[in-house]
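After the structure tokens below, expect a handful of questions from me.
Of the protein chains in this complex, all but one are displayed in their positions.
For chain A:
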Amino acid sequence: MRITQGTFSYLPDLTDEEITAQIQYALGNGWPLSVEFTDDPHPRNTYWEMWGLPMFDLADAAGVLMEVNACRTAHPDKYVKLNAYDARLGRQTTALSFIVQRPAHEPGFRLERQETSDRQIRYTTHSYATERPTGDRYRQG
């Protein structure tokens, strides 16, 4: 199951040219970018690991793409995303965030039901990937 997190996640994966165009759009708006990766795809996992520091004062997308590619090489079977941060007063939040790499095979989620008092049901999503230890989650076979 393809996870859908961040901008463009309902579209087919972006090519490097399309990613470059998006980076350039973010840089044009004055948003510094940062690269993050994780192997825990749960939508509530907001703490992805940072790949280096956020990149400030860049003029051209090539520098960001270089880091994206370095992260892809180091973590070929993890999720990698790009965040663009808008630091303007009044916004000060992530302005654009999209996945630039996902594992070849995404096992997906199951819905868990937990019966509590008074026959109430609590629901939670459980990621199949997390059944394996971290670092080993998207190994084929």
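Methods note: a residue touches a chain if its C-beta (ideal position, glycine included) is under 8 Å from a C-beta of that chain, and two chains touch if they have at least 3 such contacts; residues count from 1.
Keep this in mind: contacts and distances are computed from a predicted model.
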Report task. Have a look at "Formate C-acetyltransferase", "CbbX protein", "Acyl-CoA dehydrogenase family protein" or "Thiosulfate reductase cytochrome b subunit" and point out the UniProt protein name belonging to the hidden chain. Result -> "CbbX protein"
Report summary line: Out of A:30, A:52 or A:135, the sole contact with the unshown chain comes from A:52
Report task. By the contact definition given up top, give the residues of chain A that touch the hidden chain. Result -> 4-11, 17-18, 21-22, 25, 43-44, 52-53, 55, 57-64, 66-67, 96-97, 109, 125
